[in-house]
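Working notes for the structure below.
The complex appears here minus one protein chain, its other protein chains still in place.
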Amino acid sequence: MSHNTFGHLFRFTTWGESHGPAIGCVVDGCPPRIALSEADIQYWLDRRRPGQSRFTTQRREPDRVRILSGVFEGETIGTPIGMVVENEDARSGDYEEIKDKFRPGHAEFTYQRKYGIRDYRGGGRSSARETAMRVAAGSIARKILGPSITIRGAMIQMGPHRIDRESWDWDAIEDNPFWCPDRAMAERWEGYLATVRKQQSSTGAVIEVVASGVPPGLGAPVYGKLDADLAGAMMGINAVKGVEIGAGMGAAELSGEENVDEMRMKDGEVEFLSNNAGGTLGGISSGQDVVVRFAVKPTSSISKPLKTVNVQGEEVDIATLGRHDPCVGIRAVPVGEAMMACVLADHLLRHRAQCG
Amino acid sequence: MSHNTFGHLFRFTTWGESHGPAIGCVVDGCPPRIALSEADIQYWLDRRRPGQSRFTTQRREPDRVRILSGVFEGETIGTPIGMVVENEDARSGDYEEIKDKFRPGHAEFTYQRKYGIRDYRGGGRSSARETAMRVAAGSIARKILGPSITIRGAMIQMGPHRIDRESWDWDAIEDNPFWCPDRAMAERWEGYLATVRKQQSSTGAVIEVVASGVPPGLGAPVYGKLDADLAGAMMGINAVKGVEIGAGMGAAELSGEENVDEMRMKDGEVEFLSNNAGGTLGGISSGQDVVVRFAVKPTSSISKPLKTVNVQGEEVDIATLGRHDPCVGIRAVPVGEAMMACVLADHLLRHRAQCG
Amino acid sequence: MSHNTFGHLFRFTTWGESHGPAIGCVVDGCPPRIALSEADIQYWLDRRRPGQSRFTTQRREPDRVRILSGVFEGETIGTPIGMVVENEDARSGDYEEIKDKFRPGHAEFTYQRKYGIRDYRGGGRSSARETAMRVAAGSIARKILGPSITIRGAMIQMGPHRIDRESWDWDAIEDNPFWCPDRAMAERWEGYLATVRKQQSSTGAVIEVVASGVPPGLGAPVYGKLDADLAGAMMGINAVKGVEIGAGMGAAELSGEENVDEMRMKDGEVEFLSNNAGGTLGGISSGQDVVVRFAVKPTSSISKPLKTVNVQGEEVDIATLGRHDPCVGIRAVPVGEAMMACVLADHLLRHRAQCG
Partner (left out) sequence: MSHNTFGHLFRFTTWGESHGPAIGCVVDGCPPRIALSEADIQYWLDRRRPGQSRFTTQRREPDRVRILSGVFEGETIGTPIGMVVENEDARSGDYEEIKDKFRPGHAEFTYQRKYGIRDYRGGGRSSARETAMRVAAGSIARKILGPSITIRGAMIQMGPHRIDRESWDWDAIEDNPFWCPDRAMAERWEGYLATVRKQQSSTGAVIEVVASGVPPGLGAPVYGKLDADLAGAMMGINAVKGVEIGAGMGAAELSGEENVDEMRMKDGEVEFLSNNAGGTLGGISSGQDVVVRFAVKPTSSISKPLKTVNVQGEEVDIATLGRHDPCVGIRAVPVGEAMMACVLADHLLRHRAQCG
């Protein structure tokens, strides 16, 4: 049992506060003889890195990862992989105002109540900065999964604006700053988000992560279910408030015959005629695409003044003027992908352990 | 790491197949000197028990629990609490037809692919029968939480029919077979469900579970978050496809100022002006009601014939004529309550360990 | 984390008090499609069963095991294996005297101080009766290990009397009630133990367990070492006070050149010229025999009066007149074998998970 460790056999532990000297991650249980370099990890970190468009926080972190152990002559050796990223652009000065005030929607109030102390600089441990290490771990998980399993994330809703699923084009996500698979909607979001920012407000989003090529058999009854682990993984990402597998919350409105995924044979293989299950049956992967969606709440730090209290128990107002994303959901896309990769890699090893 | 164990400090392990001789549960980590009798557990089992109305399966299981260890002279003694429930109404004959056919929407296909073998009788390990033991564990968790924490579940949507939240009355849930807190809607559901059954179909549902009186401070960064553990717990219940905390998926559509829960002081205590967070901030309880919702898919076993394949790889049709619920969501209400209780009890002990 | 669960991937949880209605065990993580029957388990339970000679307790327990889940049509199906053994010969009346008095050398004092309550009948949870379930789990572990791995235990010392290792004959252990591999010594022990009993005393013992055929590679740095797990497993057996691997405590007296196991080639395979390491290097099996020894203290319950205190804090004397073994080490032999099997099975699965 650990508060800061994720996974069972593919397992990573992260540490670090937003404005401490560094953040880090230890990946344990990685199989040996996998080719791995810092560049492999950096590629994915760069995709998550803030400051890349005008729609994400302007904190400028190079997020340069160093591998300090577990890799020798370009290959994993089965021992723990220690990684560190320095915090370079930690302007502590920006955060003096929140030393005493609890920002609504942030974890400061609960940290203070739980621990009786907190690192108030930039959210401390509760900052989304920690998610960089999830992406680092996820990049190693992808190596374990190998090229036959593809994991891709997309933003499918921003505020009230949902993509047209008929227009889904995976190639489009590289062409806009929103990971949006619907080119027309990406343009619309650009305008929408500009307005949101102008209004000193923020907006929520929905992310969808799809894993293709997952073999049947991953996951286990009844408290090691693949979908349950995915739900925990996604809900644990900062600001996530809902998680869906396959038909998700909408399954409630379906009839049995609408919802059930019928089966036929095709080329000697079982073929499902739909995928409302989202790739799992009884908590075990079926071979279909594993489809997870999650909702990210709007950024709580907005420039409009909000009612709050301070540590002295006085009623005060607070407005956040620092560097913040109007839609934190954007940066959650690579994090969701990483968590999908980590859950699948863990279950791949768990399945191999029990079933050979 | 275990496939069939839930929790860390308050921890239970379940075993048993639907049509084996018995199912059971071992609860470990329970604090000593808590008054506990079989009647305490039986009360909650009886609430979940099928066959109590015409809207749930007619399998008639008395679900009589026996405590075999861990309790002495009416009190827990700190050692593991072993519990067993005999399977009495296991009519294996009913299930001969599914020995070879994979029922769509059920776990038979994935169990067969994972293990190369399965107990085909009544779903075996993947049957919702296992949830009886979650309710048993949950009843002990409630004892640990004590009378100041109240956990209540309600069905808030059946098929497309949602309750009117303005009409919410907790007392109403005891007066209808649906745990529905909206008396008018309960009547409407009765007619709707009769129609669904007549059409040989089934329908989905949404359940909401609310825990009141939870002290601030439960949960921990960053992979021991209360909301992440709740999401995993609820998604792990049979047939659940989506989980929400607080504003849930709807948070995506809100603006920052709509979503954020502002704070004021009241009688010397911090008061939140809304509860879109669902009682957690940064994964730690805030003292507000902890609010979780989950969607249950419609029963996959329907009387209409469905396309499927058999173990020999042949295309066949299947219609389920046995005893099944038209809306499995009904019986998920006490299970959702139980999982909430177990997650909270676990986090209560975890918090006490670290923070005293 | 659990108090009553052993292992990680091959994992068992036991429950039950000495004089409760039953004891039980849940084995989780067992690979599917392994042939398993109650008779397979009963064979090993019978070897451990008390009351088989005049040198072990006269408590007469048939120890009849029932498998309640996880096995279908003679094979494991990958789900948890629930097992129960009824307590039939639990004469609670014998234990009224110890309701208030703490027996020296027993766990009653510490249970009372820890939990503030205890089941005083026959030692409750701390009774060696629990070890029956370790043997049950171990019998399943042996099935996982397969016929190429042999695990055998022997008693090599009783009181001050050590066997002559030159006379070691594995066949001999079936021919005497002590699992003694030295026929001459077995005879001597018989006389010695008769004297010990006549003196109303008891005596300690040393057990050696040897696993042959263990492939190289089991165990992992640095907190998943095979020898560390074995040490924890053996020290956790009731009454064990010391554990040795290979040369054990005696390694302290050796010089580097005496202790080190040199290597040569033989028939294309690496051959070690000695086995002071006891089959592990750096916590990983080397392919040599895995050799563990442990010391069992003399039975604390003796007929001579001993000084103690009662729960009221008064000084009293106590003499144990019930059914007790003059040398509990005898019954520890099959338990040591079982723990060896469980540790190896767990590491076999762990190794397969990481290294394929």
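As written, the chain order gives the labels A, B and C, with residue 1 at the start of each chain.
In the analysis below, contacts are C-beta pairs under 8 Å (C-beta built on N, C-alpha and C of every residue); 3 or more make two chains touch, one makes a residue touch a chain.
Please read all numbers here as calculations on a predicted model, not as lab measurements.
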**Q.** Residue of C:V26, C:I140, C:V210 or C:I284 in touch with the missing chain, whole complex considered
**A.** C:I284
Q | Residues of chain A (touch criterion as defined above) contacting the omitted chain | A | 1-5, 8-9, 11, 13-17, 20-24, 26, 28-29, 32-33, 66, 68-70, 72, 75, 77-82, 84, 111, 114-119, 124-125
Q | Sites on chain C contacted by the missing partner chain, in the whole complex | A | 1-6, 8-9, 14, 102, 104-107, 109-111, 113-116, 125-126, 130, 157-160, 196, 199, 201-206, 216-217, 219-225, 227-236, 238, 241-265, 268, 270, 273, 276-278, 280-287, 293, 295-302, 304, 306-309, 313-315, 329, 350-351, 354-355
Q. Residues on chain B that touch the omitted chain in the whole complex?
A. 1, 9, 29-32, 78-79, 220-221, 349-350, 352-356
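Here is the rule we go by: only the chains that are shown with their structure count from here on.
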Q. Once you find the CA centre of chain B and the CA centre of chain C, what distance in Å lies between them?
A. 39
Q: Would you mind pulling out the distance in Å between where the CA atoms of chain A average out and where those of chain C do?
A: 46
**Q.** Of all residues in chain A, the ones touching two or more other chains
**A.** 1, 9, 220-221, 350, 354-355
